[in-house]
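Below is a structure I'd like to ask you about.
What you see is the complex with one protein chain gone and the rest in place.
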Amino acid sequence: MAGNSFGQLFRITTFGESHGEAIGVIIDGCPSGVEVDLDYIQGELDKRKPGQSKITTQRKESDTVKILSGTFEGKTTGTPIAMIIPNEDQRSKDYSHNVDVFRPSHADYTYATKYGIRDHRGGGRSSARETAARVAAGALAKLLLKSQGIEIVAHVSSVGKIDAPNVFIDNADEFIAQREQNIVRCADPATAEEMIAFIDGVRKDGDTVGGKVSCYIKNVPVGLGEPVFDKLHADLGKAMLSINAVHGFEFGSGFSGSEMRGSEHNDIFMKDAEGKVITRTNFSGGIQGGISNGMPIEFKVAFKPVATIMHNQQTIDGEGNAAEISGKGRHDPCVVPRAVPIVEAMAALVIADHLLRNRSAKI
Amino acid sequence: MAGNSFGQLFRITTFGESHGEAIGVIIDGCPSGVEVDLDYIQGELDKRKPGQSKITTQRKESDTVKILSGTFEGKTTGTPIAMIIPNEDQRSKDYSHNVDVFRPSHADYTYATKYGIRDHRGGGRSSARETAARVAAGALAKLLLKSQGIEIVAHVSSVGKIDAPNVFIDNADEFIAQREQNIVRCADPATAEEMIAFIDGVRKDGDTVGGKVSCYIKNVPVGLGEPVFDKLHADLGKAMLSINAVHGFEFGSGFSGSEMRGSEHNDIFMKDAEGKVITRTNFSGGIQGGISNGMPIEFKVAFKPVATIMHNQQTIDGEGNAAEISGKGRHDPCVVPRAVPIVEAMAALVIADHLLRNRSAKI
Amino acid sequence: MAGNSFGQLFRITTFGESHGEAIGVIIDGCPSGVEVDLDYIQGELDKRKPGQSKITTQRKESDTVKILSGTFEGKTTGTPIAMIIPNEDQRSKDYSHNVDVFRPSHADYTYATKYGIRDHRGGGRSSARETAARVAAGALAKLLLKSQGIEIVAHVSSVGKIDAPNVFIDNADEFIAQREQNIVRCADPATAEEMIAFIDGVRKDGDTVGGKVSCYIKNVPVGLGEPVFDKLHADLGKAMLSINAVHGFEFGSGFSGSEMRGSEHNDIFMKDAEGKVITRTNFSGGIQGGISNGMPIEFKVAFKPVATIMHNQQTIDGEGNAAEISGKGRHDPCVVPRAVPIVEAMAALVIADHLLRNRSAKI
Partner (left out) sequence: MAGNSFGQLFRITTFGESHGEAIGVIIDGCPSGVEVDLDYIQGELDKRKPGQSKITTQRKESDTVKILSGTFEGKTTGTPIAMIIPNEDQRSKDYSHNVDVFRPSHADYTYATKYGIRDHRGGGRSSARETAARVAAGALAKLLLKSQGIEIVAHVSSVGKIDAPNVFIDNADEFIAQREQNIVRCADPATAEEMIAFIDGVRKDGDTVGGKVSCYIKNVPVGLGEPVFDKLHADLGKAMLSINAVHGFEFGSGFSGSEMRGSEHNDIFMKDAEGKVITRTNFSGGIQGGISNGMPIEFKVAFKPVATIMHNQQTIDGEGNAAEISGKGRHDPCVVPRAVPIVEAMAALVIADHLLRNRSAKI
């Protein structure tokens, strides 16, 4: 209710602050029998961790995950799975200059007003460090989904005004392999180079820039999603909008669909060579009436530029007096390369949840 | 859990099919003491009801709401408020030709597969008729919010590729009055004329077109929204994406924000003449770290074109055989004019819910 | 959250006051494909309705239920099922003498203080009339359970200090037939006569008396119930304690089990003739570690005497001044005969909910 849980049947609750002892997550509702590949989970965390390349923050965290409960002899048991990630590099001094001023476009002012007390170190709970816990939980959800043949891939499709063309790699592993060949996590190599050069320039300016992540989910069975309020895309949208810095979400035809006519937008049903029901186009993004229709689910997420910049900025302090905040510390010039595993993780959590929920649809 | 409820503390559950006995809603968690202005509630429903102008469907429904419980001597009592709207014009025969074929880009196929049984009359539960129940509940939420000084206004900001300019009317009543002077519900009179002419042409083609609705929420106290998963904009996003035909949501700088640099995007804190904390710009859309910061909340919702068109279309039937669906019945050429009260209603439900949730933030 | 909903996956929300327009319920999460036997549902309501015999209140209500949504051609469709029961005999004048005084051991004082406003007519929302909605929903749950072979039977096992002996009728229909042969709903005919005579005497005194209802659930599959907080008996206990006038719940060995030694209390596992795992005794009441073990589930519910008596009583009014309340109106001398279908209904709702929840236990 206080907003630190997500999902109904496959439900996670995260905890932890940027500079506290540890962050972590409890997964409640994971079915028994899922094989827990700890290396895979750690690998997902490694894609999100800071300090992995020149275009990410230089904070050093190994983000080593430890499972405290809920598994036995390598499999889940149906009981809650607690995962913990200790904080290592808690260079809190970097934040001492921010104790009493509100950083622009951060959550300092709103937290201070809502709670009357605030852990100022690195943004405390509002830090995107919390998303490491999501990635750990999402990795387990992906293992569950993989056992059902469902694949989720995402990549950076835009940085600033640089847009990648559509990438046609049907195999998920190949898509990911190609994406991981560059540090910006764009599956189109040529665009990736352009993006990296651009981000590096922004970084040298002490500035930041936004971007977009596109995500594709394949082999989703027909029937996931609950009508009316818990439409599959509504839950995906909430999941994505809950990620730090996200300002927009669209699926299928998205915003551009609002400019189209029905006669061009309608997805015509037909059968493919194997007799499977498909649609000729996929403006529905794999979801109709809030329920998966078996076509690939496609959506896009827009991230604003990171608020921490290396410039001095005007602001106010806790008493409302004018103040200046100096540009110090470590920061990400562009958040999207590290956001790719987060987007995939949140998508996996939504799909796993609805996979379980769908089991109740029929007598 | 089956997705027919929305909200945590101010919680609604809707029921009803397009061509059943009635649709309705239970509101659970409305505080006692709210004055129930039934005329206002009916007035909101009138803005959503079919048959209100030449650019909406010609189905005739008075959409007369009746309150069955939860009020006493004109005020809410803290007990559940049940509202019911009987269905009148149930011309189900119009749908007899659709019994066994799946209409393109409708929910026929997904419902049939998920549940194994389907009320085919007018889309059954998947019909946008369900949103009347939301509008009734949202109107009550708006009465609660008004008593706290909070105002919500929306209008049609785009139809197809026709975009309205920004409208600067600070007073909510004036904004609505101007919007209601035209049947497309755009607060800019010149653009409204253009939109109406365009929709009328689309209608004559037997076609449909999408559009966008922009929404503004004013006088929201600082502190609404729960960190991490239930960020205020995440809940707004889910609310909007749960509305039939919505394919995209953005708030504040939205998708265009992903193309900006941090140094231009950051909203600088300052004080206004009365000493209230404000920000110089509002790219944050009134929400920082998922919590309202006291600035106006601003978001935009993209609607795809209505799937029901007056053209013959190829499809398949329940056995998977090729079939043709003929363009008959009644339909909306463009859904956004009737969507305006729905967007406002869903926004009101989210804000009312978080207003109550915020009461637990401090000891 | 405001407490008018029950269940997680098979979830009901009730509404309505004793003397309002109607009471009713929405069932959300009922799987599709359940055959809706409206006569059976009405029959269950008839067992709870007032005025059915000389030992129940003489208020006249036909309690005729109407289904507004969620069914199609006689079966559930997976969408919410709304049921409504209009109030007919709203003799509110009977309550005009109570407008401003707090009836002893009723909810008048607590509602008035909690909400600051109170529908005084017949107790408003706090009236046991609300339980009719539960019986309607529970009857549908029983239809779902019957299709899975699960049977629920209850009867009056005590009135005041009169206790019925154990009744050994294995067949559920026969048990119910025998119970329904007397107006007190005790399956032991001799005890029933004694109980009826006793209640009749209490009624003539203008007084009331408490009693107990025993309930048995058969053919429950092994595995229902969630460990830790949502143990099957914990949810059954909450369900029963939520019924008006209930002051106690025990299952299996219950309170007397607390006086036993482990060596006599332990239920020894063995196999029956068909090779099914059973236990030699059933002190566990069919539930171990919060999960059904396949043995019959057994529990008992204690009801306090009805608070409305035909005596004058001292009390205070809304200003805290001493006042007297006169014994007028209609009342039940003993609530347990009408409580039998309520206990069964709530049990059915719990079992149906956990039946669906258990579907997620394994991969």
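Residue numbering begins at 1 within each chain, and the chains themselves are lettered A, B and C in the order written.
Everything below uses one rule, namely that contacts are C-beta pairs under 8 Å (C-beta built on N, C-alpha and C of every residue); 3 or more make two chains touch, one makes a residue touch a chain.
Please read these numbers as outputs of a predicted model, since none were measured by experiment.
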Which of A:S62, A:T79, A:T281 or A:Q314 touches the missing chain? It is A:T79
In the full complex, which of C:F72, C:F102, C:F175 or C:Y216 touches the chain missing from this view?
C:F102
Of the candidates A:S32, A:Q52 or A:S256, the residue in contact with the absent chain is A:S32
Could you tell which one of C:N4, C:T56, C:N87 or C:T191 touches the chain left off the display?
C:N4
Residue numbers in chain A that touch the chain omitted from display:
1-5, 8-9, 11, 13-17, 20-24, 26, 28-29, 32-33, 66-70, 72, 75, 77-82, 84, 114-119, 124-125
For chain C, which positions touch the chain that isn't shown here?
1-6, 8-9, 14, 102, 104-107, 109-111, 113-116, 125-126, 130, 158, 160-161, 202, 207-212, 222-223, 225-231, 233-235, 237-239, 241-242, 247-255, 257-263, 265-271, 275, 277, 279, 283-285, 288-293, 302-309, 311, 313-316, 320, 322, 357-358, 360-362
Name every residue on chain B in touch with the hidden partner chain.
1, 9, 29, 31-34, 78-79, 144, 147, 227, 356, 359-363
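One rule holds in what follows: only the chains that are shown with their structure count from here on.
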Chain nearest the overall C-alpha centroid of the shown protein atoms:
B
Need the CA-centroid distance for the pair chain A / chain C, whole Å please.
46
Could you list which residues of chain A touch at least two other chains?
1, 9, 227, 360-362
